[in-house]
Each structure stands twice: as C-alpha cells, then as structure tokens.
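Below is a slice of the complex: some chains, not all, each in place.
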Amino acid sequence: MADKKELRIGLIGYGFMGRTHTNAYKRLGDFFPELKHKPVLKVVCARNKERLQAFADQWGYESIETDWRAVVARDDVDAIDICTPNNMHAEIAIAAAEAGKMILCEKPLARTVAEAQPMVDAVEKAGVPNTVYYNYRRVPAVTLAKQLIDDGKLGKIFHYRANFLQDWTISPELPQGGEGLWRLDNDAAGSGVTGDLLAHCIDTAMWLNGGIKDVSAMTETFIKERVHTGTGEVQKVGIDDACIFHCHFDNGSLGLFESTRYARGHKALYTFEINGEHASIKWNLHDLSRLEYFDHRDESIERGWRSIHVTDGDQPYMDKWWVPGLSIGYEHSFVHQVADFFKSIEDGTPCSPTFKEAQETQKVCEAVLNSAKSKSWQETGVDW
Amino acid sequence: MADKKELRIGLIGYGFMGRTHTNAYKRLGDFFPELKHKPVLKVVCARNKERLQAFADQWGYESIETDWRAVVARDDVDAIDICTPNNMHAEIAIAAAEAGKMILCEKPLARTVAEAQPMVDAVEKAGVPNTVYYNYRRVPAVTLAKQLIDDGKLGKIFHYRANFLQDWTISPELPQGGEGLWRLDNDAAGSGVTGDLLAHCIDTAMWLNGGIKDVSAMTETFIKERVHTGTGEVQKVGIDDACIFHCHFDNGSLGLFESTRYARGHKALYTFEINGEHASIKWNLHDLSRLEYFDHRDESIERGWRSIHVTDGDQPYMDKWWVPGLSIGYEHSFVHQVADFFKSIEDGTPCSPTFKEAQETQKVCEAVLNSAKSKSWQETGVDW
Amino acid sequence: MADKKELRIGLIGYGFMGRTHTNAYKRLGDFFPELKHKPVLKVVCARNKERLQAFADQWGYESIETDWRAVVARDDVDAIDICTPNNMHAEIAIAAAEAGKMILCEKPLARTVAEAQPMVDAVEKAGVPNTVYYNYRRVPAVTLAKQLIDDGKLGKIFHYRANFLQDWTISPELPQGGEGLWRLDNDAAGSGVTGDLLAHCIDTAMWLNGGIKDVSAMTETFIKERVHTGTGEVQKVGIDDACIFHCHFDNGSLGLFESTRYARGHKALYTFEINGEHASIKWNLHDLSRLEYFDHRDESIERGWRSIHVTDGDQPYMDKWWVPGLSIGYEHSFVHQVADFFKSIEDGTPCSPTFKEAQETQKVCEAVLNSAKSKSWQETGVDW
C-alpha cells in the first residue's frame, strides 16, 4: 500500500451522507487493493466547530475547516466531496472546479436545471473528474440487472415502473428545516420527494432503459404547514410530500414512477421492475441482495420468477467481499462508487453518472414538477 | 332442500365467464344451506347449437336456446345471467329488465357511459334485482381489507395504488376477435385493458376508498395491427394494450393505476395497496388467500408487515368452507357473489355493485380513455 | 351426460372428510366431462339420524342409513367411501370388500400394520378397486414435482425433508374425543400427529423419493391429561402431540420429518423439500399453487429459486379449471383423486395409493412410533 498515490479528500458536510462517503473511502484499500490511489482523509468542513472536531476525531480526518472556501483553496486537497444541503451544491462545485479539484457530489446535482448548468459547464471547462452519488446503480443486484439488459436478455422493453416509498413524515408534529430536516425545507432542498427520492429512480431508469421523453405528473403536500426550526414559526410547507408521474421513454416503453413519505410500513422501499419481451426484472432496496428475474424462455412448466441471491463471486462486485450466500449492505454501494471513481481516474474515463448525466436527471425532475404545476404533459428535453 | 324456492337461471354466453357463473350456482346449496332459494339451471343460450348442447349436458342445463330473445321471453326463467361479449350487454339487459327478470351481468357493465345509462334506467324502472360481477370484492382477503378499513384501522388514507398485469398478448402472431379473443376487438370489447382489467381495479378502489374525482391517463397499443379472425384480414388494433393513470379520490388521497397485457412474468397479477395514517394493506391475486397488513400501532421493535393467511372461520366467508390453513381459490369469489345476490333478494336489499354502481366505474373508465386521448386531466363526474 | 354409467356412492361418515369427498363427487361431471361414469350420491350413513338427514338434504344424498352394515348390504351401491374415525376403517373396509364393493378410504388406512393387513387381503381377494385419500399428491404443484423428478431433473437425491405443523391443540382446555376431536383420542385415532399428519408426509415422500428403509424417532405429549368428552373425566392423553424422525431412503438419501400441533403460527403448514444433484424442489400447503424450483444448470449469474405459479394449462390438472394465474384450492385435490379413481376403473388399472401402498406408509408410521418408544433405530420393512 506504501507505493500507492495519495488522493486527498476534502469533505464538505458531515451528516448522513458525510458518513456514508467517509466509510467508503476508508474501506477502499481493504477491498479494492488493485487501485493505484489511496484516499487520504485530509479535511472535513462544517460550521459547528465542536461537533465537527468530534466527527473528525471519530472518523480520522486530519484537519477541519469551518468555511468551505478554505477547503477549496487548500493545496493539499485533490478532491472535493460535497455532502451539504442541495442549495449549496452549485456554489461549492463551481468553485472547486475552478480550483481544479476533482468533485464527488451527493445527489441531486442541484435544485434546478438552471442551477445545474453552470456546474456542468464548470467541470467541463476545468476538465476535472466528476461524479454524482447515485449510489443505487452500484448495488450488485442492480448492476446485475444492467448486465442482463445489456446482454439483451429482456428484448424489447414495454414497461418500466419504480417507486420509492417512505413513511417518516406522517406526523404533523415534525418540524421542517434544520439539521437532519433540511430535506423538508423547500429552499434548502429545492423540492421534496422529487429531488430526494425520485431522482434516484430516474437515474437508475435512464441508466437501465434510456432517456425519458415526456412526463405527466401530479404532486401533493399532505401537511400544509409545519413549524420551521429556523424561525420557530409555523410556515407553509413548500415541498412535495408525494409525486407520481407516467412517461414515455425514448425506446417506446411506458414508465410509471411514484414517491411518497406517507406510505405507512415502508421505511426506504425503493423498487423497480422492467418488463421486456422475453424477460422481466424486479428489485427492491429492503431486500437489496436479491434480484427477481423471470425468463420466458425457460421451459413452460418450469417457469417462475427466480429469486437470485446476488452474493456469488461472478456477480458484480461480489468477488471483493465474502463468500456465496453472505450479504453485503446499503453502505457498500458507496464503496463501489468510490472504487469506480478511482478506477476512472486511472483509466482516464468518466465515472458515470457525471455532472452532465446527472443534469439529465435534473431535467426530468424539473419537467415532472412543471407538469404537476401546469397539469399538462411536459417534454423533458433529455438527451441520453 | 326440498322446501327451497326455485330461482330459475337463464345464462346467455357460455365462455370462460359462463363456466365461472354456472359453477357458482351449482355450489350454492352445498355451502350456503341457509339460503331460501335454490338456483335451477333452466336454460343456456349461445349461437353454436352443437357446442351449446355439449355445454348444457356437461353442466346440467335443462334446455338450450340459440336466440337470447327467446331466453328473455321464457316464463320459466327468473334471472338472466349475461356472459356475452361487452357489446351485447346493453341490449340484453334492457330487454331482460323490461321482461321483469332479475339480472346478473358480467363486468364491465357496458362499453361506454352512454351505453350503460339506459341499462341503469331500465333496471331501476323495472325495479328488478341487479348486480354486476366485480367478483374480486368477494375474495375473502379483499373483503377482510374492506372490514379493516371500515373499522377505521387505517385512519386517514394517503395513497391507493393498484395494477393488473398480464402477459398473454405479447406475441404479434396472436389474432384479434373471435372466440376467446373478442377482448382484443375494440368493437366487441369497447376498450382493451381499461374495461377488462382496470375496471376491476376501479371497482375495488371505489368500494374501499370512495369516489375517484379526476384522472390523468396514458394508453398505448404496442402491436398496431393484427389479423382479425372475423375477416381474416390484417386490421388496425383498436384496443389499448396498456393503460396508466393517476387520480384524486374524493377523500384527498392519491391514486395510481396501471394495467397491461405486456408484463412478462405476470399471468393475472391484480394487486392493490392502501396506505393510511395508522396502517397499510396489500393484496395480490396470485396469492389470493393472503392479506398483507402493517399496523404502525404495534410495538416499534416488533413492527412488520403481517402476512395474514385468510382461511379462518372468523374471516369473511371462510366459515362456509374448510378448516384453518386450507385455501380456497379464484372461483369461490363467484360463489360468494351469487350467495350475496340470493341473500339480497331475501332481504330486499340491493346487491352491490348494482348497475348504478357499476356505471360509476364506467365513468372512471371513460374519463381515463378520454384523458389519454386528450392528454389532459378529466373530471370523472363520479357520485359515490 | 345422459349416456354415462352410474357409479353409486355410499358414504360412511359425514364430518370434515365427508364434505370434501362429497364435494369431489359433485364436481366431477362439470370438470372431467370425458369420464365414462358419473357418481350418484346414493346413500350417506352416520348414527345421528337428524343431523344426518340435514347433511343428506344439504348435499343431495338420495337416502340415509344409520348402520353402516346396511350401506354395505345395499345392492344399489357400487362404491363405499369410508370417512369414519380410524378405528372403524378395518371392519367396514373388509365387509365392503367381501360384499364386492369398490372402496375409497380416508387416510390413514388403519391404526396399525396388523389392522391394515386383513384390509389389504380383503380387497386383493375380492379384486375390488380401492384407493386411499392421500389427497396431497394431487395438488397440481405436487404432481408437477413428481413429474420433474420422474423426468430426471433433480438427478441423484441427497435430502428429503418434510414437516406438517399446526397449532390448534396448544390450549390445555381443549378436551379429547368426541365429534371433531376424535383425532385427540388414541383409541379412535391410533396415534396423534404420526397417523394424522406424518402419514401424509410419508406417503408423498415415498411416492416422490422411494421407500423408507429405517427410522429413528422421538415423540412428545406436551399436555399429559385432558378431559375426555365421552366420559367427562380428566384422562391421560394417549396420542403423540409431536413427532420427529430421521431416516434413510432406499436410494441412499437422508430423510427428516417433523410434525406437531404446537407450532404457533402454522395452521396447516405441510412443507417438503427435495435436494438433488442438479436441482431442488420446495412446496408448502399454505401457498399450494406455488412450486419452488432451483435448477443449478441455469446460467450461474442468473440462478435462483423459481417461484412457479402452477396455474397453466400444461401443468398437471390445470387444463380442467380456469385460465393462467387463477388459483384453485385445497378441495380440488380431492376432485383430482376421485377423477383419477374413475379413470382407473375405466382403464382397469389400480388407483395409487391403493390399500397395499397405503399399508407401506402404515409400516413407516409404526416403525416411527416403535422407534420413539424403544429409543432405537427401527427397520420399516417397507417394500416400495
């Protein structure tokens, strides 16, 4: 490991995502020994100095900063990892690109297409490696789905459906805004479930099934007012609590998407299903090691949905971990993304999804919100 | 059984539904001995005399007719059971009502709202008992869902979603029209999956969750042309192969519906899920004896989706059958509907869904098709 | 149907099994029109005349008898169907055979091997068609399992495991003996779960996997004393509440069997699993339409347990019923058995399991009980 090249990380934001990203960096060397770089936890940044220091101590960051501009300015940092609320992504990313830093940005890329555009421009102009953490692509079962589709197993696709169901905001007592709750504040988040949850579904969908052409959507805000932790006042809730849309994909298949935080009984149930001419695929995040696969070419009396336990060495990423039958978890998807990012640097290839690709997802999100508002179909303008 | 009053059935149409209805009549006495009437299989009607006689012999009908008007005209028939293609429902039902017959009509009531209106008028004017076979309401697990909702277990409802997925029309070689295939002929069926499959989903949904207010839909016909068995010619396919819509219920909850015959791996997968403030419910037709139930009021560390095997004597209809753990099947839903119809006659109450209620389902179907065509939201005008 | 030959049934006993058998006879003509015989419900027999008449009226038996000997003596009866408690099987069956009647006997054949021997001798001497209702063989998914095994899909078999779990006798308040409870009375039943539940598991196992050679067992009676409904006294419980055994099959595979009525949460959960060199199979009674199948010859990255929904026309018996995706239930296994019995009469072949085969199952049951008592391995003497 001694002869590996250092890749020095500056992490901005230390919430839930700050933890998943940091964990990913720390496991890289143990499980991806072939990589030529090793991550170094150079600096972590947030505003609350005391808690920040505790985080740095716990996770092993060498130093702290309370102003993200200082991180971007540091010469001993190679890559900026952005884990802030969404409303800060653009400013940080643009500054980081201008400073010539690589960028790993938590999703969604930005709050709007317009906000995302200069981010894309900046990384492209600077020519810096960049990626957005749509981590679910790298759950092995999901990557296997991609492989089966690319191998032509499904044939022509007719249907794609996905939903992301949660139930954590049902209580009207829950406030909006503030630590851990900025996702409920429209200014900070840009939208509700659309940017937070559907963005994941859309990214996976376009990766697996190509561009989304047009959409027809509806949104709902079930709880109209909540106390805002910032002001202490009861304020109008600006986010969408639920969002449903159907769409056409460029390949002629029909899409159906739904997300809500009001589906009692589902903690974080991201599911998708694809129906093709010859075969179909299903997956869900609660049972993430399993891929359900139906192959119509199986002999007719023996046909059934196969529950594939994706834990074998010949299945995506699984040669890195344990032995057949032994599951990995949610966090490993981040390890895989970071590993792929590191590999892409060595290969000089982009690490998908890049900012450019993540902006396409942004376009769909925006078309969805516009459609819901205007009660009309909207073209997405996606170029996938 | 000797002192039971006869209720003489005239069945029109002897296809798949003719079999399920006949089976229902024949099992009534064995499993619902408390009923005061007994069905008598007086006459069955269809055009192919030879095959009709074979059917009558197999199932025990006393006589046959090749003209439905003759059945309606017979004095020894009390109730007309309509199992013809959809395009004949109206004419037969109106004539039967005018002849003072009770009517049990296979769903959907008609091809359009306009076609349904005089049917409703006719049965109401004649004051004859009438019902439409939306049989899935009477699957015990579905009836149990209704009971839990009516008991207030779910609290305020946020979401209702249903789909009905099949995969039997994927081959372009399949013709349209003719015996067993009239469901693919728009003239005979009135629509594709909307009237055939979504009508079931809509009926259950409004029964469980109240009226549907407005809808936004899309439809698709994947195979544009098929040989028509009537003409032998390749003709344009008029039906919808797939239909997706979202909607508002009168109670403020959001609905999401999908149906297709292009979902590889699903033979007849009707599923629904309801998310309430306190609890959620799921069901699917492939595992019809199970109701999935999540109750948030369970102690937090022990909470989970309960898989209720609906086979106990205190669960709906199950005291009529075997012992706990032993499943009944699809066909029993028809037995239950016929039993309830017979009871309603004894009680002098309507047997839901009546023609009037089924017309409300028709309104949703029509709004859905109109929405898809016009690419705009449509009010349903439903009065539930 | 007019030209079918009558096969006149005399049913002895009208409890739970009396109902399932009668239902089977009544549905035969509707679903198996190709049969050359039609069952006629000639007479039903039990001791309580009033309730017997009600049963006869409900189900359509032409006459009643209160002494089974009268049934056996009647010239207008062709076949005796025995649904009494186990302790009466032998006497009735022997008399029926001597009277030249066909016999359909509910399982288990008898309480002991010794009791079964003259029954076997009697039917063989009389040359009368005979069968024992081990109905689970004729659940379509189970029959499909047999087909896959016979086709060699599994290869060499290593393991067979089965259990039959119930939970209806956990309360110490439950009495033993009397109507509906004779299964808890050792005199009437001959044993507890061994004869009632494991007998099913053993029959299926030997049918699928060949003879059982030797066994090592344990039994337990958790509730030692219960009120006897006959005497009104608290009496020692003679039956086994639970029984576990392992064994060798003749083919070298290992067997593992368990049954209990103290497994909370399981109403009637009969499950089995077979592990072969190339493939494995699982089934359970609560989800009886599904067969789980794992084929190691599937491409490695796509391998998984297939959940086969056994409702297609090319799967066993399913061409007789509805359309793909629509389940049948528990009761249909009896219809299939009666249909197969009728066919066997037409073909002049035995209808498996015959008395002779059912006696082999009896031998395993007896070896199991002996093993538990003697705490030692026992040879079964089975000749399969």
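Every chain is named by a letter (A, B and C) in the order it is written, and numbering of its residues begins at 1.
In this section, a contact is a pair of C-beta atoms (placed from the backbone, for glycine too) under 8 Å apart; a residue touches a chain by one contact, two chains touch by 3 or more.
All of these numbers come straight from a predicted model, not from anything done at the bench.
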Start from the 3 shown copies and tell me what the total comes to for the whole assembly. 4
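One rule holds in what follows: only the chains that are shown with their structure count from here on.
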If you fit chain B onto chain C using the CA atoms, what's the rotation angle, as a multiple of 5 degrees? 180
In whole angstrom, what separates the CA-based centres of chain A and chain C? 55
At what distance in angstrom does the C-alpha mean of chain C lie from that of chain B? 36
Geometric centre distance via CA averages, chain B-chain A, whole Å: 42
Could you tell me which residues belong to chain C and also touch two or more other chains? 290, 309, 312
Could you list, by residue number, the parts of chain C that touch chain B in their complex? 1-2, 16, 19-20, 22-23, 26, 29-30, 33, 57-60, 166, 168, 266-269, 285-290, 309, 311-312, 321-332
In the complex with chain B, residue positions of chain A that touch it: 158-159, 161, 165, 167, 170, 216, 218, 220, 222, 242, 244-246, 248, 254, 256, 258, 260, 262-266, 275-280, 294, 296, 305, 375-377
In their shared complex, chain C is touched by residues of chain A numbered 144, 147-148, 153, 290-293, 295, 298, 300-309, 312, 314-315
